[in-house]
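What follows is a single structure, and I will ask about it in a moment.
For this view, one protein chain was removed and the others were kept in their places.
Just so it is clear, A, B and C label the chains in written order, and each chain counts residues from 1 on its own.
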Amino acid sequence: MDHSATTPVDPLVVGAMLPYFSDMFGNSSSLHSFGREAGEALVKARKEVADGIGAMPEEIIFTSGGTESDNLAILGSMPQNTDKKHVITSVIEHPAVLNTCKFLQSQGHEVTYISVDPGGVVDLEKIESSIQDNTMLITVMHANNEVGTIQPIMDIAQIAKENDILLHTDAVQTIGKLPVNVDTLGVDMLSLSSHKIHGPKGVGALYVRKGTNIHPTVFGGNHEGGLRSGTENIPGIVGLGKAMALAGERLDKDSKHMQHMRDSLIDKVLGSMDGVRLNGHATQRLPNNVNLSFKNVEGESMLMLLDMEEIAVSTGSACSSGSQNVSTVLKALNLEDEYIHGSLRISLGRENTIEEIDSLFNILRSTVERLRSISPLEGR
Amino acid sequence: MDHSATTPVDPLVVGAMLPYFSDMFGNSSSLHSFGREAGEALVKARKEVADGIGAMPEEIIFTSGGTESDNLAILGSMPQNTDKKHVITSVIEHPAVLNTCKFLQSQGHEVTYISVDPGGVVDLEKIESSIQDNTMLITVMHANNEVGTIQPIMDIAQIAKENDILLHTDAVQTIGKLPVNVDTLGVDMLSLSSHKIHGPKGVGALYVRKGTNIHPTVFGGNHEGGLRSGTENIPGIVGLGKAMALAGERLDKDSKHMQHMRDSLIDKVLGSMDGVRLNGHATQRLPNNVNLSFKNVEGESMLMLLDMEEIAVSTGSACSSGSQNVSTVLKALNLEDEYIHGSLRISLGRENTIEEIDSLFNILRSTVERLRSISPLEGR
Amino acid sequence: MDKVYSKKVIEEFSNPGNVGIIEDADGVGEVGSTVDGDIINISIKVKDDTINDIKFKTFGCVVAISTSSMVTRMAKGKKIDEALDLTDEDVINSLDGLPEGKDNCSGFALEALKLAIADYMKKQK
Partner (left out) sequence: MDKVYSKKVIEEFSNPGNVGIIEDADGVGEVGSTVDGDIINISIKVKDDTINDIKFKTFGCVVAISTSSMVTRMAKGKKIDEALDLTDEDVINSLDGLPEGKDNCSGFALEALKLAIADYMKKQK
């Protein structure tokens, strides 16, 4: 139940990939037949990805994953040889965006980090008011990976358009969970990652709207229209294409199923346990995300006890080097001290069942009770 | 017979990868057991890669391929925020190196491109004489992908050491064909790519000698010691590890076998055909590389006829946009006009047989005869 | 995939028609050089303003060879005037199109034909 971290590859996807490891192993830029088969596979996968987000095939650049897509979008859209350009982003972006923005700052660029409300929604007015003459780019994620909050991208697109600023969104968490259409959203660039949608790891894509000027960040044999060099990961790309196609076909059914499980779990927990709150937004929320904070228990300890029951979840408060490192996202939500260390993210997948949710709930309840029973804070 | 372009994935490698698509699909940085299995796989693969080149596991950074490794080595070792640093490279590097160097030039850095002799060997004296006070890096490939020439890396290392300059080598073509040991070679950084050694596409590694200071070029969740962010491509990395281990075990046998086929083909062609010459070096040559130039015939046409016989090879002269684009490498060797458009690279793999070589030779001979029979140049 | 040649191109390439050099040609045209890596030689026999024999020899890439062959087929039996009216598009269409980036070198064969016709006309004066 840690599907926001990664997902198992769908057997249909593995099946689609396998021939490209051996029989059709060619290099897509070769002239000869092996290469042609690989090249045709590339064309098909590019169309599958484009279709999945309402784009044209030539607007898709294959990358090594969501992280690289975010990097390419942000670094690639900054004008070269010009310092001091301005980027607007939010405080709750994924590190792939936040750390790229920090790098830009180290290079003399200016970055504004927009705050969020307690539900995790970015402040639209602040975005508008922080626009400068030299603002090049707004990058705000479609939905947050930790607390699941869905951002008002369409509204941000309106602002971006009015001010003639590029808009990028990280849709790594929304593909297969929400309808994602680049025109409806109104974005110029969009990142996605294969391993979050039952595709293989190490492959992703960046959508770049036709006419948008970006430059490469990796140099070599001019693959991907010169924007991303490196021999194409054909089996990986085939896998991503298949995963996108499946995600599209299954979106309706899967998201309803996940949302049903999500709501059932939230209702159970909030309805029958004390000292617990739901992090993130009540309604503007990924259908597969449940993020809870339990008072007076600590995240890693919960994780470990659940892990012993073969339940995989994650926490926004990992203990490292002796001090609790609370995630930037949880900090941004301004949780109370007693809640901030006890966060737990349960991210559901299409293969989970409502029975598993019942069992998870029971194990979760006893885990929290057990840890509270050894906590000096209980009863104080 | 285009193994320098890419190789089929060894079934043993596919077998090693498969479990990581489904059963053990976890994220290596997770705490929970799924993640732990993935993490252990990462440790094992890192050791396999390190062992394959005589390095320590912590000196290996996994990347998305040879291209990214080259980029990271070159861009990552340039001091940030300081323009006008100097890099020395050769005219016959792979585009992953050449185009990265061109990018550096566009950023104000200085690059010296060292010429080669007719056999394709870099000029050591020119390397030495082009060293400047601000020279940061020498990057010269271990062996060339087109003409197979092996470079005197040990001698270059001597020069680099004496002048306190970093040395990077692109060993993408030599792993599994020559013994590659970072200490024997004396390099600080070394690039390798999985799909050239019967591993999967989309994964590679950069060796960075302990104590060598490089900075990341992709930003995010601080994977790979912060030097290469992005969720690790676990199945791909497992595949690379396995491919390295197999390459090591098989090196002796495979390279002897390839060299035998190589020499047999060269002898046959040079001994019984007219208007043909061997490109590259007579002895300092990859055991699997045969690069020939045929007078009065054109590369792409040969490629096509061979392709119809299910033989995959490559050429250094691809026709595009109406003018013959001769590869930088062939140009650097100063071939005569009548030979430069008729180059053919046959790169052998371990699964090729001497019988295939005999059959290739016959088909090649009739291909050349056929094209010459329609060439207006014949008989002039 | 853009780079894939049409069936027609492959056919012309692997079984080119009208290969050769007409020894007693009425007109000869040649374009290209060894430096360029493409040489197309076309020779014609003309009677009653009609091209009644035509041959080519080509050193060059797949497109160079297949367009040469196609151009000779198209020109054969045509009146001089009709042959001069042939366009690049006509040739490309007869080959069911060419991959992007390859359509430029399609013109060479037609150029050689027109040079051959010019050579013939010059000799007539």
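Operating definition for what follows: a contact is a pair of C-beta atoms (placed from the backbone, for glycine too) under 8 Å apart; a residue touches a chain by one contact, two chains touch by 3 or more.
Because the structure is predicted, anything quoted here is derived from the model rather than measured.
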item: Omitted-chain contact residue, chosen from A:297, A:313, A:329 or A:344; value: A:297
item: Contact residue for the chain not shown (choose from A:112, A:231, A:317 or A:352); value: A:317
item: Interface with the undisplayed chain - residues on chain A; value: 296-301, 304-305, 308, 317, 319-324, 326, 337-338, 340-341, 373-377
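Here, only the chains that are shown with their structure count from here on.
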item: Contact-linked chain groups that survive once chain C is dropped from view; value: one piece
item: Furthest chain, CA centroid comparison against chain B; value: C
item: Intercentroid distance (Cα basis), chain C paired with chain A, Å; value: 56
item: Averaged-CA centre spacing for the pair chain C and chain B, given as whole angstrom; value: 40
item: Per-residue multi-chain contacts in chain A, two or more chains; value: 31
